[in-house]
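Omission of a single protein chain aside, the complex is shown with its protein chains in their original locations.
So that you can tell them apart, the chains are marked A, B and C in the order they are listed, and the count of residues begins at 1 in each.
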Amino acid sequence: MVNLKKLQDVPKTYVKEVLGELSRLEKLKKIPFFTGIHFKDAERELIRKIENYKKIGKDAERVWKIIELSRNEKRPQCRDYINGIFKNFVNLSGDRLGGEDRSIIAGLGKIDGKTVAVIGHNKGKDIKERMEYNFGMSTPYGYRKSQRIMELANRFGFPIITFVDTPGAYPAIEAEDNGQAAAIAKSISVMLEVKVPVISILIGEGGSGGALALAVGNEVYMLENSTYSVISPEGCAAILWKDPAGTKLAARELRLTSRDLMKLGVIDKVIPEPLGGAQNAPERMVKIVRKYIIDALQKYEDISGEELKSARACKFESMGFFSKG
Amino acid sequence: MVNLKKLQDVPKTYVKEVLGELSRLEKLKKIPFFTGIHFKDAERELIRKIENYKKIGKDAERVWKIIELSRNEKRPQCRDYINGIFKNFVNLSGDRLGGEDRSIIAGLGKIDGKTVAVIGHNKGKDIKERMEYNFGMSTPYGYRKSQRIMELANRFGFPIITFVDTPGAYPAIEAEDNGQAAAIAKSISVMLEVKVPVISILIGEGGSGGALALAVGNEVYMLENSTYSVISPEGCAAILWKDPAGTKLAARELRLTSRDLMKLGVIDKVIPEPLGGAQNAPERMVKIVRKYIIDALQKYEDISGEELKSARACKFESMGFFSKG
Amino acid sequence: MTEDMGKFKCKSCSKEMENEIFVLNMWVCPYCNYHHSINAGDRLRITVDENSFVEIGKNIDSIDFLNFYDTRAYSTRLKEAKLKTGMDEAIMVGEAKIEGIDVAIGIMNFGFMGGSMGSVVGEKIKILSDCSIEKKIPLVVFCASGGARMQEGAISLMQMAKTVSCINRVKENRIPYISVITNPTSGGVSASFATLADIIIAEPNSLFCFAGPRVIKQTIKKNPPSDFGSAERNLINGQIDMIVNRSDLKKILTSILELFR
Partner (left out) sequence: MTEDMGKFKCKSCSKEMENEIFVLNMWVCPYCNYHHSINAGDRLRITVDENSFVEIGKNIDSIDFLNFYDTRAYSTRLKEAKLKTGMDEAIMVGEAKIEGIDVAIGIMNFGFMGGSMGSVVGEKIKILSDCSIEKKIPLVVFCASGGARMQEGAISLMQMAKTVSCINRVKENRIPYISVITNPTSGGVSASFATLADIIIAEPNSLFCFAGPRVIKQTIKKNPPSDFGSAERNLINGQIDMIVNRSDLKKILTSILELFR
């Protein structure tokens, strides 16, 4: 009843398990008077399992397509949104401590006649830029620049808009020696402390602490095909599956799509993308995002700094699922 | 009337000038009917000048003795004051950014049952320590550690005691690349901002911005034989005299002794030293300083944070001598 | 760590010793001073005054809200971790006294799913912070964690923001906060509440970093230096206030707490 053809669409990492159970059943069948289980039921159960695995596999393929879209090099990047949305943008550099990290863009600009601070990850357009910007993976210099600009914005009452697009913080010895952990923690802390509206938009990859360091917003939006995850599917598969073959399954299990995260309450809105993904109509995408930002700013226009701050703290402090016995 | 013997005690750098005037006079004397000046008056004037130069020279020698005392390696250092004055001292390290600079000691301790933050330059006792601590010349790491501890003290309402003893900030490429100027400016800014009493004591050398970065106190005291100067006499001589021979004169001109600075209103008290200098009775010196700190803390005990801050700002903002036409 | 026949073999210097000696020495190798991992119960015993600990937030339990299944179900992993450690979660929080001084204390347990931070760790940090604020008593947290709990997806990432927010409130309320870094503390915990303390103490040879050596190795394609992320290196790099031997820890903690009284 269960044959190998049926296993065609089962994700590789599950095939072993299924085959194991199958051979166990076959062995048991051969024991003349074995009645410990009802073979018909067992086989039905196994088939159900296989079907479920197939569904998971299919789901994983669907999620993987989103991951590929989120990493698509043609997707509009932070700079495209800045150019398309903010007038009179002035780029600001440096952490005033010891470095400038171009993997994060920060500056001031105008939207709808109002000055805002804009901060975002900068992945780079071609290989030269990508190398220069560490593929959007930031160092403490970048996070500390971001903190400086946020504190500047806070002092002058400028709302803060962030564009999140990073595989994660830059994993390098120098970055660690320079206090990567402290820099990220401080960034999160500053984002929670400021008394201005903070709007964060995940536009591509939202990788781990490096993403969160720019994503503690009053409003957190995700583009339809962006992702946001505690760890990359590759990293997760390496640790939990101990096998790169688990990558797509990990992607599915991590619930890193905009729809999943909307359901989980991690984000506040999903921003729809043009058909097939933002890369197909970058200018339209930018216009859509602009509208969302303007609406969000309007929403928070008349709210006091104290309220903005405590609403943000409340929102993040109430995240989590657990049972209370 | 003016002879070379008279020039014996005139500082070398002035001899040339005197000799010049002398030979000019001699030349003029030889012109048969020259009556442009009254030679008797001119000679008297020159003698007065020579006497004045001698006095300056003698004064410079006196000042130089103080400079030597201020640099004496046997003088009690920050660590001696900490050990002798503060109970339960806990040493704190690191700027939480990227470095730890042991040329500055920072920590918390108790005096008179009250917790205070203690921060001071650390010159080192032997050559090994001196090398390790850069002879008390600090890097941005040190100033930023100091800022962190001052902000900690501020949050918990702990008074801040600083011990100043440095030839100046560390002049090195790495320190400059790491923002030496910004670090010193920020230190001064933080010292002006805190809402706790700040007591600064110059215990040895008070060299330039590196000293000021720890010396913006509500009360600034100098040990009798300590110095406090905008530039080292050596540096000043090199720039203005363009001759190392000007060093002692520069020392005198800079008015860097405790007595001079008391007169100028730069400091608030001169702390007397044991006979011959602090190095002769270190323990007694420590006890004297302890008394001054306790008195200062008592003075500021009941003053509000806002008042402390604005008094400090007022004091430094009113420094300067100029004419207002 | 191998324990058999009453003997313990140090994984750092390979010397063998009586188990009793090892435990009496607070799970520190008496030959090379390597500070071995220690479970939360033992940590509590050597840190707080006898019988002074009152656990809070005991009724909070992890749930497998994503039905996360890798090679085993999250729910299964949770059950196993509980059995293995005898603990409910990767952190235990409560009130206690240290040399008579009241503190709000949290102790992480690396043995419980690698000390990973999920919703429960976040919530317990919140409960603990609230307790320290409400009772105006210092907050002390012993950290040990491999990072966020992947099995809770992005919700585990959000615990970083949640715990930072709690610590922000502790600081606003001028409550002293001391974190003690034990081996290893990395990932989401190091990039949130662990590093935001007023005073950071580390045990010798404790790893303290955001990206661990394995991740770094993948990036640079070679082994990072042997002291990478170590307490000793972190002291030089300005990330911690001091390194304290386990045997001195209670004394130093008391000194610090005295200063904030």
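Note that in this section contacts are C-beta pairs under 8 Å (C-beta built on N, C-alpha and C of every residue); 3 or more make two chains touch, one makes a residue touch a chain.
Since the structure is predicted, the reported quantities are computational estimates derived from the model, not experimental observations.
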*If you put the missing chain back into the full complex, which of the shown chains would it touch?*
A, B
*Per the definition of touch given earlier, which of B:Ala250, B:Ala278 or B:Leu308 contacts the omitted chain?*
B:Ala250
_Identified contact with the non-displayed chain, of B:Gly20, B:Gly157, B:Pro171 or B:Gly305_ = B:Pro171
_Using the touch definition from the top, which of B:Gly94, B:Pro159, B:Gly179 or B:Gly204 touches the missing chain?_
B:Gly179
_Footprint left on chain B by the chain that the document does not show_ = 13, 169, 171-173, 175-182, 184-186, 188-189, 192-193, 208-209, 212, 216, 228-231, 235-236, 239-242, 246, 249-250, 253-256, 260-261, 264, 266, 313, 316-317, 319-325
*Hey, which chain A residues sit against the chain that's not shown?*
88, 90-100, 108-110, 115, 141, 144-145, 152, 155-157
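Following the convention adopted for this analysis, only the chains that are shown with their structure count from here on.
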*Which two chains are joined by the greatest number of C-beta pairs in contact?*
A-C
*With chain centres defined as C-alpha means, what is the inter-centre distance between chain A and chain B in Å?*
55
*Counting only residues that touch at least 2 other chains, which ones in chain C make the list?*
195, 237-239
*Which residues belonging to chain B are in contact with no fewer than two other chains?*
96-98
